[in-house]
Every structure is written in C-alpha cells, then in structure tokens.
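With one protein chain withheld, the remaining protein chains of the complex are depicted in position.
Right after this comes chain A.
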C-alpha cells in the first residue's frame, strides 16, 4: 500500500479524481454516462499519439512535428478516401505508411546526423506544414464518403471502433515496452545513454524506431481525425503537438529521459480531457483552457520535483546514518 501511494501514477490518478469531483459538484451533467463517454471519444486521437510520444520522451527525445504530421497524413487519407473504389484497408495503409515515412525522416536525421531532436522536429514541423499548404493550396478536403466518416460512430459488439483502435494501440505498445528487447532498450537508452551502446544496444536503431513508431501512430490517429470531423483542414493539428507532450509530461514522463509509463500518459490524457470538458460544461470562457493546461502541467511537474528531492534527501540521511553506525571516518 505504501508503495502504491508513492507511485507517480497513483498521485496523478488522485489528481484526476479530485478534479472530477470538483467539476461534478459544480455541474451535475459531468457525471452522466453519455458525458463520460464523450470525454473518452473526444480524446482518442490525443491518447493514441500520447502512446507514441511516451516512447519518444523516454529515450530523452521530443517530437514537435507530430501536429504537422497529423495534418499531412489526414489530408492524404482524405484524398485517398475520395478516390472511387478505395476502402477501409487502402485508407488504413495510406495513413500508416505516410506517418511512418514522416516519422522515419525525423529518426534518420536525429540518429544519423546526430542533430538534437528538438532542432530536427522543429524544422520538419515547418517543412511538413509548409509543403502541405503548398500542395493543397490551402484548400480543405471535403465531401468525404459516408463509409469513411461513419467509421467514427460505428460500433462492433457494442464498442465504438475508435475505442477498439485505441485499445489495440495500447496493447501493442504495452507489449513492445514490456516484452521485447527493443522496448527495454528504449528505457535503457533514456536511463543511461553513455552506457547503452556499451551493453550492445544499437542506439541509432532504437531512436529511429521510436520516431517511426510515433509516425505510425500519428498516421492511425489521422484516419480517425478525418472520420471524426468529416472535413479536413490543411491546418489540421496545428499546435496539437503541445497537447500531446503536455499529456505525457503530466503523466509523469521525465523530459530528461529514462522514465515514463503508458498508464501515466493515459491518465495525463484524461486529466486534460476532463479539464477541457469541465470548462465547457461550466460555461467558462474557452480561452481559459490554455491557462488551465499550462497550470496543470507546471503543478504536476512541481509535485514531481519536490517528491524526488524529498526522496533523495531521505536516501542521504540513511546513508549518513549507516556510515556513522559502521564507524566510518569522514
């Protein structure tokens, strides 16, 4: 029980509960099944992308181009959906492949040319968005076929398809992180980069993988994006990367690398989703949303830093006590 209380995920879960209780006290609509479902449905894309971003941040990388990637892949998916004869499978393939290509491009530049991830992805963020606007001339993709747009609201065995997709993404990502050499290498690389290659980890390959995987998940998210909104703006996903990164950091991932969990990131997504929902339900001016996201982020990280410092100090005290007991000199 004591261990559970110390867990970062538990602290964040309690924060989520407190926020939820506060909102439900103010507005009774919050705690209705339909509202809770809509919170989940509105944050599927964020959750899918947060899974990929968790891996990126665990390796001590960052990807600020995912918003642009989302727009890029969504437009492509939309254009392919408009072609007669295309179906779910072609759309799926186009979404995932274009995502992987964009992500891999980041990965190759970061691992191959050893340019810092923030620099590379800041560059590609602009390049992706700019070329998309050039290509579309700023025009929206509209009149998407019904077989595509109905994707978001169809259920299989009573479960909406987006939720099924999210569960699959969580499952695959969990499997990678917990049951494969690659997954543990991701954590090892973030935990001690100087030593990682000394134990035989191909650090370049690991880096390329996490960015390509981030791209693949963004591609999957882009398919849902078009289906959800039925029209696709070439500016789609602008500054969405900040939401994704915020959710992951609120969930406890350390931007310096080495730590971060899928469960934590999912809780981070829910915290952001609940706050956003609450602001709407409580009829607070929507401009408050940015302020609230920022405050939550800083509060969460401050809690973390303070906790860690306490832990370190406790460790030090124990060490000194042991020294004294052992009759150590200095």
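By definition in this document, a residue touches a chain if its C-beta (ideal position, glycine included) is under 8 Å from a C-beta of that chain, and two chains touch if they have at least 3 such contacts; residues count from 1.
As a convention for this text, contacts and distances are computed from a predicted model.
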Which of "Cell shape-determining protein MreC", "Monosaccharide-transporting ATPase", "Cytochrome o ubiquinol oxidase subunit 1" or "Carbon-monoxide dehydrogenase small subunit" matches, in UniProt, the chain that is not displayed: "Monosaccharide-transporting ATPase"
From A:195, A:255, A:284 or A:298, residue that would touch the chain that is not displayed: A:195
Omitted-chain contact residue, chosen from A:32, A:87, A:155 or A:180: A:180
Positions on chain A contacted by the hidden chain, ascending: 179-182, 184, 187-188, 190-192, 194-201, 258-259, 315, 318-320, 322-323, 325-330
